[in-house]
Each structure stands twice: as C-alpha cells, then as structure tokens.
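Down below is the structure, laid out as structure tokens.
Note that one protein chain is taken out, while the other chains of the complex remain in position.
Every chain is named by a letter (A and B) in the order it is written, and numbering of its residues begins at 1.
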Amino acid sequence: MRHIIDFNDMTMDEWNSLYSLCREIMANPMDFRDELRGKTMASLFFEPSTRTNFSFQTAMLKLGGGVFGFSDPQFSSVSKGETIKDTVIMCSSYADVIVMRTPWEGSAKAASLYSQCPVINAGDGGHLHPTQTLADLTTITELRGSASNLNIGLCGDLKNGRTVHSLIKALSRFENVSFFLISPRELAIPSYVRSFMNENGQKYVEVSNLESTMPQLDVLYMTRIQRERFSDPAEYERHRHAYILNAQKMKLARKDMIVMHPLPRVDEISQDVDGDPRAAYFKQAEYGLYIRMALLLSVTRDGKGLPEFVAPEVRPHACHNPRCITATNPYLPIINKQENGTVCCGYCDKEI
Amino acid sequence: MRHIIDFNDMTMDEWNSLYSLCREIMANPMDFRDELRGKTMASLFFEPSTRTNFSFQTAMLKLGGGVFGFSDPQFSSVSKGETIKDTVIMCSSYADVIVMRTPWEGSAKAASLYSQCPVINAGDGGHLHPTQTLADLTTITELRGSASNLNIGLCGDLKNGRTVHSLIKALSRFENVSFFLISPRELAIPSYVRSFMNENGQKYVEVSNLESTMPQLDVLYMTRIQRERFSDPAEYERHRHAYILNAQKMKLARKDMIVMHPLPRVDEISQDVDGDPRAAYFKQAEYGLYIRMALLLSVTRDGKGLPEFVAPEVRPHACHNPRCITATNPYLPIINKQENGTVCCGYCDKEI
Partner (left out) sequence: MRHIIDFNDMTMDEWNSLYSLCREIMANPMDFRDELRGKTMASLFFEPSTRTNFSFQTAMLKLGGGVFGFSDPQFSSVSKGETIKDTVIMCSSYADVIVMRTPWEGSAKAASLYSQCPVINAGDGGHLHPTQTLADLTTITELRGSASNLNIGLCGDLKNGRTVHSLIKALSRFENVSFFLISPRELAIPSYVRSFMNENGQKYVEVSNLESTMPQLDVLYMTRIQRERFSDPAEYERHRHAYILNAQKMKLARKDMIVMHPLPRVDEISQDVDGDPRAAYFKQAEYGLYIRMALLLSVTRDGKGLPEFVAPEVRPHACHNPRCITATNPYLPIINKQENGTVCCGYCDKEI
C-alpha cells in the first residue's frame, strides 16, 4: 500500500508515471469518470482549507467515486477525546483512500501506521504539503516543458513558507535549477533549508530587490507577507509594497516567465496582473486538480490491506516540538531518523 | 455560456422549453440519472439556506453528477480575505456549474464575469432569487394549467418579500393576471414595484382584508410577517393573526384555488390547512427540485468556456447601496444601466 506523506518519498520514476497519467486525464477527463465507481474517499480536514479540500473532492467525484468526511474538527469524534489512531482505523475500514489535513506535524505519518487504505497528506501543520508540490511541479513542467534548467525566483515570506521549502527540496531532484530567494532580511530562508541547498549543490542567491531580479527569472513564485510576522507595523508596510507584484513590475520580466502563487492571494499580486498571459496561478490550481486525480487513481490501484500491528509505546517521546503529533498522541511508536548527522523525529522531522 | 442571474433575462421560449424538459423529467426521472455523470456542481452558499441548498444538491445527484462546496462562509477562503472573483475563478475551473447564494446584492452578476462555467443565482441578498420564481411558475402552471388569466393574491409582508417582487415581475410576461395585494399598510408593496406594475399594465388592487378577498382568488401566495418589522409589538400581534391562513378562512376560497408559500413557514399557515387538497406549498418545493434538474441540465449542455478578460476597475463605483457587491469588491468593472429613465447599478439594480 502506497501512502503519500512527503513528496521526497517518491522516486523520479513514480513522479514521471504520475505526471504522464495526469496528462492522459487532462486530454480526456471523461474517459476516467467511472474509474473509481463504488469507491469512497474519506476527507478528514481537522482544519479548514477550501482550496485543497475542493480540489480533492472534485478529483474523486470526477473519477466516479464518493466522498465523506468533515472539514471542521468540532463535529468529529475528536472532540469526544478520540485518538487520531481510532479515527483512522475506523475511517480506513470504510474508505478506499484517506485524505487528511491537520494542524499537527507528522500526523499523516502517524495515520499511515494504522490505516487499512492509502493515506494522502493534504498538509500536516507547517510541516509538509506534498500535493501542493505536485501541483507546482505539474504547472512548471506543463508551462515550461521541464522542471530542469530554470531560474526560479521565490518571493515574499521565505521564512515561514512551507510551500516554498517543499518546492526547493523537490527541485533538488531536477538538474540545473538556480534559485533567486527574494525577501526582506526578516523573512529570509531558514538556515536548515540553506544547508539543505548547500548539501545538495543547489545554486541560489539571496536578494532583497524584486525589480532588479525580475529580468533573470523563468519562474516567479509569489507568497504572501503577513502582518503578524513583523514587530513593527511600519516595517511591514514598507516591505509589503516592495514585494507586491503589479503590471509595472511585470514589464521587467521575460516574455516567457510564469507567475505562480499557491493561493489564496490577498494583495501580493495586484489584479492588473491577472490579464497577463504569464499569470499562471489560476492554471496552477487547475493543474492541482488533475494531478490529484492521477494520485487518487494510482494509490487506489493496489486496493486495501491490513497494516502490521503496532504495539502502543510505553517510553516517553524525546521530540520537543509542541506541534508534533507525538505531543498529543503518546501511544505512537518512537521513530527517530538520522538526517545529515543529527537525530530527528520520524514524524515531524524536527531535530531531537 | 448561459448564466441564470435574473428570471427576466430568460426569453419566453427559454422558459417554455425549460418547463417542457421539466415535465419530461417528472414523467421519468430515472431516465436522467446518468445525464451529468462525471460532472460536478460547486455549491457556494455564503449564507445558509437549507431548502434551496438541498433542492440543488438533490437535483444534481439525481442527474448523476457530483457536488462539492460549502454552506458556511467561515470555512471558505473568503474568511482569509479572498475576493469573490478569485473564489469564482478557482471553483469554476473545477466545476461544470456554479450555484451560489450570498448576502451581497449583485454577487451572481459579478461572479458571471469571471466564471468558466455557468453561474446560477440561488439568491443574492434581498435582490433576486430566480429559481424560486421558476419553482413558483412551475407550480402555478402544473396545477392551474397556465400562468395566464389568473387572480393571484399575494398576502403578508409585501414590503420586504423578495419572492413576491420577483413573481410579480415574472408574471408581467403572462396575459391577464390580476393581483390582489393583501397586507397591513406598514408592509404594503414598495412604490418601485407599484410603478413597475403600472408601466407594464398589470392589474392590481391593494387591500388589507384576507377573508373578503379569498372568494376571488385562483392562487393565494402566503408570506411570513416577521416581528422585527414592527416598532410596536401590539401592532405585530394584531396583524399577525389577521393574516394567518386557517381551515376556517379556507372555507371562503374557491374549490380550485391553490395555496402557495416559499417555506419555511412558522405559523402564517396553520396546520389544519395541510390536509386541504388546495394546499400546494409542499408540492411547490417538489416542483422546485424538478425545474432545477431541468435548469442544471440545460445550462451545462453547452459545456464550459473562458470568459472575456475584464480589466480591474480603477474608477470608484457610484452605487450607494451598502449591500451591493461593489461595496466590498471595488475592482469590479463599473456597469450601469438605464431603467425607465433612471440610471441603476448593473449589479444590484438600485438607483444611482
């Protein structure tokens, strides 16, 4: 049984066949409308996320499958103090695939230990969001022909942007990608991502000016800068405007550059950019739908199976991340892993 | 691509073919159960409306289609400050038809500018609710043979009743319809509706007494009188009882009169009327389901298409209606229209 917890668990072969399946679906979506007839998807959204939720639901429906679940924790049994383990065992006995989104880092990994059906991570707190990465790679490959040999600008809040971190990791598996990390110093890329890039020989420069960087970019990936991130409101206002993309700045860009954004946007991309043929952020959402159709199709192909028995943990967990799933679910087996010399939690990947 | 924003955008030919499709469906609903297989409906309810919501969902399901969406704004990205434009672009890239209900007048019109699929207005604030009108016309035509040559009593709160205003406008296109406007003076029909009726040569009388009017009616359309509408509670109590329909008053009515109500009712129609064969309000809800099936079927037939590009508006909107969609979405293009000499907002139809 194949769970999708982290994009980097996928081999390049898996990605390539997933992408070509996606292309087949885009070519003739109606040919696939009965593929999952009689099958069901459990959509477990412990926190709301309209876009991801709609994308997965539509993907399942277009494949002929059914959807049940919740998008609000207060109606779930979780509010009755049920463990994530019990919820997953129950739902996986009903469903053919589980799609889950939670605020707890490592929760999808935890769910995969107990599930009788494939688990797809639709976001586990600030940790991972592999299907956003799939949507991003699909967009880049569709619109630029390939994810290799590109100058990619990442702009805005690079410190807190999970999406951006995942994309950098994913692109480490493609050739000759150069990053332009465009952000205010306060929101620069975290050191652990910087060292990841160094270890993987990824080329990057850190700059603070968007205009001057524009001309060199093949892809510009925008993210939102949130007020909460700044202690000084004036600082926020100053940066905010500097990193707003508008028609004026688009004049500086290449004819074939594409503009991406995970959405929803507030005003980091001004509306006068929407008419520009290089604006790809809405297509990006649409590609997200088709790659998710491909994903649901491929993970459900092998059917269901009982997981190996996991004895409840008796030892205390060493992970100190308060947002880690182990903090609230102590029975989870202790899983540690080595990552470049340091010991990390096998759920949330934080250093122990 | 055909959007359904206002019933009066429809030609009589469109209405007639929609109605005959509805009759086909009612005759053999199961013949249509695969018509929309592989297609999806986005059900965007920015405010709850059980009846309309269930009616559309069931209609889509009975046609073999799938449904995704929300019935609670707090789970939608709107709460993250997303514009209605972005929500519509995203959802219309996933769906084959959008059904939307909002508290903002003109929102369906606004949505139609950006949608890649047909938009159906399921109620935009106090403005329009065309599918309620379709349900009403279907009920009248089914049970009275035609919507022409009828004496129609409209009873209760005629001042605030959107349903009633839409029905009057719709019936201006049928011949020889006479209205009996039965209400307390405080809740009389608004002057703009009165002038509409005058301009269109519609016959009407305004009366305050239900009993004395009963004998002349072919159709009695009841609406609720709400406490909030009165400054003086005693006034409310007095009127409320005067306009409650009960078995006693039904004795005064014609044998073939039908009683309609948009539902939900509280006590404006007493329960002892439910057993009366002339009580049509529950049938009305059922006809609403079938006419919505016909509507979904007909608007999705042409498939999807990209809307023309709309440049974001830079000029301020002149509309002073605080509930107009333009009040919160300034980027919307300015659309004004002439209505009998006065300039009106192209979204909410309010005079500028």
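For this structure, a couple of remarks:
Criterion: contacts are C-beta pairs under 8 Å (C-beta built on N, C-alpha and C of every residue); 3 or more make two chains touch, one makes a residue touch a chain.
Keep in mind the model is a prediction, meaning the values are calculated, not measured.
Contact with the omitted chain, checked across A:Arg37, A:Lys203 or A:His320, is made by A:Arg37.
The residue from A:Gly201, A:Pro233, A:Pro312 or A:Gly341 that touches the chain not shown here is A:Pro312.
Of the listed residues B:Gly201, B:Pro233 or B:Gly275, the one in contact with the hidden chain in the full complex is B:Gly275. Within chain B, the residues in touch with the undisplayed chain are 29-30, 33-34, 48, 50-51, 54-55, 57-58, 61-62, 64, 67, 71-72, 263-266, 271-272, 274-275, 282, 285-286, 289. Those residues of chain A that touch the chain absent from the view are 37-38, 40, 42, 66-70, 74-77, 80-82, 85-86, 89-91, 93-95, 309, 311-312, 331.
Assume only the chains that are shown with their structure count from here on.
As a whole-number value, the distance joining the C-alpha centres of chain A and chain B reads 41 Å.
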